[in-house]
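One structure below.
Yeah, one chain of the complex is gone here, protein chain that is, but the others are all in their spots.
Should a chain be cited, it is by its letter among A, B and C, assigned in written order, with residues numbered from 1 in that chain.
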């Protein structure tokens, strides 16, 4: 029997417990104030920062994102957006660890090309092996291939983050069956990373059994980012609760005695 | 410009203002206590009752649904579920008005057959004309045909309620473009009635611009109806806020300068 | 056991037997020569002509479509495109019958508005009753509502022609379950009329069990209408044969012992 108390339905990442299953990025906002307000409205407790694009201390004297997102309040998740090879990626993670005083948590992404922003899964696997051996807690962006996802888990990544659709596309869950298969196979948290466009997309991902969602553009590029941040917060809770509540079976008609099958549309 | 204050984003039906956009039915629950708890968790302020299947006073001495759903707290929306012709439908509405001391609000449905539970739109139009002339405030269940929906509005129905999918199917929004077209054409509230199966379906309907959703089986036939009721409440709020927030454009890749087009999948 | 001989798998309309299940229109071509070549490549044996837009003898001295489409070779199917009310529609059918020397076959369409080109099903039903009583063989354009489709059959229409999507949209089969339900309920031929955009759309309609498809824009508005006409011919044969051959069950994985179910995407 599912526990109906939402209070105890928490996400655990790297030994820490979170009540929010929404992770957010910091790019594409109008200014730091809008960033701050949107993140607050989202209820996110983990915020990812693109180390190569954002000042988190590398450039003293410039505005520092950590002033807006104090590490006491938010778990900072440095990411390697913009890295296209293993060496740059690994170096970027080490830089982040220095800037954050030994903080081991990173989101690894090694991109395959500039057009699609799909991951290079071969390079991703190599970088994951190096980073895990070097003591990092690695959350890893990948495609929606169940075999690659399992391999990343076996290497020791603490969370696997398949794409729902290309980064920044807003196309929603392109291949729900793949995401579902990844979830079924996993012993670590599965978080959808990239592709969510609106609230229902987030609900779908959670209904598939994902443990959380990371998003940025869907909030930041909405006409009203702060209102959308709240919508996403509710959508993820709704999708999670619907997953836990166990949906009614789909069937062609109420009168039918069995679920829909045979026909396939 | 959209008003970002959710407090003022209300649903107005027959001159009354509601904060909840979720309308629920009372069928298929284990018992009246589960009915009561689920409806409470849903946050619904309008509850629909099948006059021909539920005791709302017709059978003195039996348990009365109005004891669980006091009309001081809930707007009672009698419906004509189980009616297959104009006469029975009109008589059922008049009976409900008597039982509820002159309460004029009804949900009209005239079904076409027992297998699909699709409406008979010709009979529905005839019954709507009679009921409107007789002073009823008619909310009307219909198919997803934009021409029929407009006709029902022109007759004087105060809300038009197209199906998303067959009653009790849980198949979700089968034809979003039709629902969208109905919404674009309407001057009265459009509420999806029938077919929602899980939280994301509800969010999709609201993102299409619907004013609300009526559901029953999706909550009552979930493994945990009370948890699902709360999920639906959040999903509808999430979908509504996402609609008002203005979603990001969908495009194939972040790098693309224009929305997705040309390709059609 | 399905008869595997395609030669005997024929379409019967108004007592005549056809080997082609593709019906085509004559609008939107560059000129009469392209019309002729495309129709020839399509293999169609029934060609529909918009009486109010095409000269089939009303205007002596002008080019006459029947010179290109001789009635000895093609079954001419006059249609009432552009009619928005019962009277005009009925008059248009009678005019066609005169021009074609007593030919009783018509395609009835009564449109609901100019934007969507959806049918007005109430007016369609009324016109069908008049035309059937007047001795016409009525093929009828309608929405994809199973109750309306059955009603039109009961009135005596010889074929029911639900839309797949709005006329001229090319969006394909928007609601396959509705089309499937119409097919299951029918004793007369069901032909998809409107909405097909490309070859796979036509195959899908046939795989749902439809008896044929009527199309115009999908051929005429292709970059190469003549090549597309041949593609449509093959797609309809392919879809029909796949329907008769009995497709493999869909399942998540080859290893699964049962069809896909429970999960619903």
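By definition in this document, a contact is a pair of C-beta atoms (placed from the backbone, for glycine too) under 8 Å apart; a residue touches a chain by one contact, two chains touch by 3 or more.
The model shown is predicted, which means the values in this text are computed figures rather than measured ones.
Visitor: Using the document's definition of touch, tell me which of A:25, A:119, A:189 or A:225 contacts the absent chain.
Guide: For the chain that is not drawn, the touching residue is A:119.
Visitor: So which bits of chain C touch the chain we can't see?
Guide: 2, 4, 114-117, 166-172, 197-200, 202-204, 207, 217-218, 221-228, 230-235, 237-242, 244-255, 260
Visitor: Given the full complex, what residues of chain A touch the hidden partner chain?
Guide: Residues touching the hidden chain, for chain A, are 112-113, 116, 118-122, 125, 143, 145-148, 150-151, 165, 170-171, 174-175, 177-178, 181, 197, 264.
Throughout what follows, only the chains that are shown with their structure count from here on.
Visitor: Any idea what the CA-fit rotation angle from chain A to chain C is, to the nearest 5 degrees?
Guide: About 180 degrees, rounded to the nearest 5.
Visitor: Based only on mean CA positions, could you tell me how far chain B sits from chain C in angstrom?
Guide: That pair's centroid distance is 34 Å.
Visitor: Report the inter-chain centroid distance for chain A and chain C in whole angstrom, where each centroid is the mean of the CA atoms.
Guide: That pair's centroid distance is 47 Å.
Visitor: Multi-chain contacts only, two chains or more: what residues does chain C have there?
Guide: 177, 181, 264
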